[in-house]
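Working notes, beginning with the structure itself.
Note that one protein chain is taken out, while the other chains of the complex remain in position.
For reference, chains read A, B and C in written order, and residue numbers begin at 1 within each chain.
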Amino acid sequence: MLKETAEKALLLGQPKTREGHVATYIPELGKVDPSGLGICIFTKDGEKIRVGDTDTRFSIQSISKIISLAIALEAYGKNKVFENVGMEPSGDAFNSLLKLENADGTPYNPLINAGALVISSYMVQMYTFEEVLENVRRLCMDPDIVLDIKVCHSEMSNLSRNRAIAYLLESKGVLHADVEKTLNFYVKMCSLSVTAESLANLGLVLAGGGIHPVTGERLLKEETVRIVKTIMLTCGMYDGSGEFAVRVGIPSKSGVGGGIISVVDGELGIGIYGPSLDEKGNSIAGIAMLEYISKEMGFHMFGQRKN
Amino acid sequence: MLKETAEKALLLGQPKTREGHVATYIPELGKVDPSGLGICIFTKDGEKIRVGDTDTRFSIQSISKIISLAIALEAYGKNKVFENVGMEPSGDAFNSLLKLENADGTPYNPLINAGALVISSYMVQMYTFEEVLENVRRLCMDPDIVLDIKVCHSEMSNLSRNRAIAYLLESKGVLHADVEKTLNFYVKMCSLSVTAESLANLGLVLAGGGIHPVTGERLLKEETVRIVKTIMLTCGMYDGSGEFAVRVGIPSKSGVGGGIISVVDGELGIGIYGPSLDEKGNSIAGIAMLEYISKEMGFHMFGQRKN
Amino acid sequence: MLKETAEKALLLGQPKTREGHVATYIPELGKVDPSGLGICIFTKDGEKIRVGDTDTRFSIQSISKIISLAIALEAYGKNKVFENVGMEPSGDAFNSLLKLENADGTPYNPLINAGALVISSYMVQMYTFEEVLENVRRLCMDPDIVLDIKVCHSEMSNLSRNRAIAYLLESKGVLHADVEKTLNFYVKMCSLSVTAESLANLGLVLAGGGIHPVTGERLLKEETVRIVKTIMLTCGMYDGSGEFAVRVGIPSKSGVGGGIISVVDGELGIGIYGPSLDEKGNSIAGIAMLEYISKEMGFHMFGQRKN
Partner (left out) sequence: MLKETAEKALLLGQPKTREGHVATYIPELGKVDPSGLGICIFTKDGEKIRVGDTDTRFSIQSISKIISLAIALEAYGKNKVFENVGMEPSGDAFNSLLKLENADGTPYNPLINAGALVISSYMVQMYTFEEVLENVRRLCMDPDIVLDIKVCHSEMSNLSRNRAIAYLLESKGVLHADVEKTLNFYVKMCSLSVTAESLANLGLVLAGGGIHPVTGERLLKEETVRIVKTIMLTCGMYDGSGEFAVRVGIPSKSGVGGGIISVVDGELGIGIYGPSLDEKGNSIAGIAMLEYISKEMGFHMFGQRKN
């Protein structure tokens, strides 16, 4: 039944792609086909559902923020990571400087750009980008994840706003490494090329509390995974996170590359590709598909499972 | 084991009461004994755990906001209710005017004062206060809930800030009833006298998806309960909601009267009384007890249940 | 030459009236004829220039704020008056709540609504409205100034936003009298009916350092007048004050009733009536006329006088 639901979701999602727009503030992202759409669901029982464009490579963008958060938590521990970044939804756009300016400079959470930059400043102190890339491949069970050089260059050439955020963080004393090095790492992480399948794999790892679904190997600590899922729930869909939690109720993280990763806790991981975005930066068809599937299957965290 | 955990939590919580302060901006609330502390856990299997001050009557304050939200959802439906109030955490203090001024005047969510005032403006159009009171008694299974006249008068005499919020809402065109009538209803709802037990009862109804735990009667629609629990999770603990979701992971709503209602979905309801507050307005010992119990029992929504 | 300049200014101003709009947020103000326009210039040498609609009665609105400021300064002295209101341009709209919320609640200056409400709260403690009205008539040398009941009622019925500001001020502890009494006084002052001639008379008193141009009687202290003129210069034209100072360079105060009072220091007073407003709330033709006259006559405070 899950497969039919996914198929129906795709049919329902496809016309939606015409209602949104691909991201254009990074010129390279503006070149992708807005009609692309795919969904991948991997369950703990080994079922692998692939519908639509599930092997198209696309830019991971902000979804990398949960991976960086997970790796930083593993490396530094909860207390250290949350010294200079909060856990609160901000109520503002992901790239806002307002809250930084009003308060002590501590970003509200690790999934807004400012927070992700603080996390990045931890990462560059401990790891090379290549080491992190290797880790990402392992977590997503996808050895083909690479840096998309074109996206990376395009983003480096349009970095004024993130640069402003990073220098503001430095001036507030909450950045732990060189600004340009931090920005470089941040942009590289955003420029990784993944597929809906890579995201479904990672989603399944998170659903399983950090354990590899096939080998049974522990890839992430239980606490790390619990924190990541909670912050995905409260902050994962930009300033539409609250409404998404009410309507869909599945911890998720989106990126302006069109990807969404979702975690039905204890059960399955979902990866979505749909680069046509709504005005908040979330995949417009992706959200519609998730809302449909959540309703049909009873996947809302506070709903009743159907089968 | 749940009982021992609750007892240990109380022991752990008691010294914490000395680290906070009772609310003083409503003078009448400033008179309560800061050392009061109690926790009540009611499970779907009929277990009733009462530890500490579980039958002390205290002021429900902001916890009434989830009851008003629930009743408004039942009466008007989701679409109508969320026409002039959002579902997003605001990132600001519960009584802030900033977001109202910057945007179109729609409060971010129904649990900040501005949002609760919009909800109240719906309520006064359809119900008398007495009708709503009757409903509250039914939902909390507590016929002894009354309006605390002293608290009500004290709050009416210190209403400048909420009055400012209400008139600003009116000027933005998002209030659906007379300002003073709305404020009056709002204050009366905040001035209801409940016990930890009343809250545990209501918590159990929410945990059960809206069904009376004893009679099996449906008190609230499933959708209403799902929405209420989700918004409790993302917005229930003032501007500490995000951190609380990470650390405790149980949908909860606090009030400056010292109460907290918590819902372990599908299992049990918790009511807490502890009027000594932290600087965000949450019961300081209450949060400590909930964090301890969540950890010991594995109650975090994304954690693993222990038993 | 001054008379011809004024006549040319009127011709230049008349077509401008079609580019603006009369104020509509107070319904009664929305009923006036937008094409009305007049300018009155009274010099210390006794020259009285009247061009266009100089005896049309109109609503004084915000221009009353400088009169209230002057009377409060006379009654309480500089130190007392500026205890709870600043002297700084705010950079925000005249009815903004932002700065109040961010800071300690002290309004930035006496010419924004919040500041004028603080001043009004001083006034009601010392004077009845009738006493103040008598004083206004004396300062404007116009015994026919009356309260426009229709405007007053219209404004009292559309007071939500100012009420919000006033209650916010009360909650911050910077209001010195009962909120509703203060608002009532404030609205009455705004509802006074004046003419361009009344304003030119007052302007001449200010130009003369507080001395009645005919009788030589001192109506206001020199210090009062100096303060009033300075604050007119920095804050008198809403959030267009800075640009007006650059382009025109004459201390002025406008009101949404279409009036402007201007003071060429040491020389003359100007009163303007032109109810068609620009988007900041200033008389659109009035500003054009003042800019023309300032340029032609060299009236800019830092310019060179021509003759």
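Basically, a residue touches a chain if its C-beta (ideal position, glycine included) is under 8 Å from a C-beta of that chain, and two chains touch if they have at least 3 such contacts.
Because the structure is predicted, anything quoted here is derived from the model rather than measured.
K.L.:
Quick check: which displayed chains does the absent chain contact?
P.N.:
Looking at the complete complex, the unshown chain comes into contact with A, C.
K.L.:
Sort through C:Thr17, C:Ser90, C:Asn113 or C:Ser193 and give me the one touching the missing partner chain.
P.N.:
Reading the full complex, the residue touching the unseen chain is C:Ser90.
K.L.:
Out of C:Thr17, C:Asn109 or C:Ser262, which residue would touch the omitted chain in the full complex?
P.N.:
C:Asn109
K.L.:
Please pick, from C:Gly36, C:Gly203, C:Gly249 or C:Gly286, the residue that touches the omitted chain in the full complex.
P.N.:
C:Gly249
K.L.:
Which listed residue (C:Lys16, C:Arg50, C:Lys99 or C:Arg163) would be found touching the missing chain in the intact complex?
P.N.:
Missing-chain contact among the listed residues: C:Lys99.
K.L.:
For subunit C, which residues reach the chain that was dropped from this view?
P.N.:
Residues 86-92, 99, 108-109, 209, 222, 225-227, 229-231, 233-235, 239-243, 245-246, 249, 251, 265, 300-304 of subunit C touch the chain absent from view.
K.L.:
By the contact criterion defined above, which parts of subunit A meet the unshown chain? Give residue numbers in ascending order.
P.N.:
Touch set of subunit A with respect to the missing chain: 96-98, 101-102, 160-161, 163-168, 170-171, 179.
The rule we apply is simple: only the chains that are shown with their structure count from here on.
K.L.:
Taking each chain's centre as the mean position of its Cα atoms, how many Å separate subunit B from subunit C?
P.N.:
The answer is 48 Å.
K.L.:
Taking the mean of the CA coordinates per chain, how far is subunit A from subunit C in Å?
P.N.:
55
K.L.:
Of all the residues in subunit A, which ones touch at least 2 other chains?
P.N.:
In subunit A, nothing touches at least two other chains.
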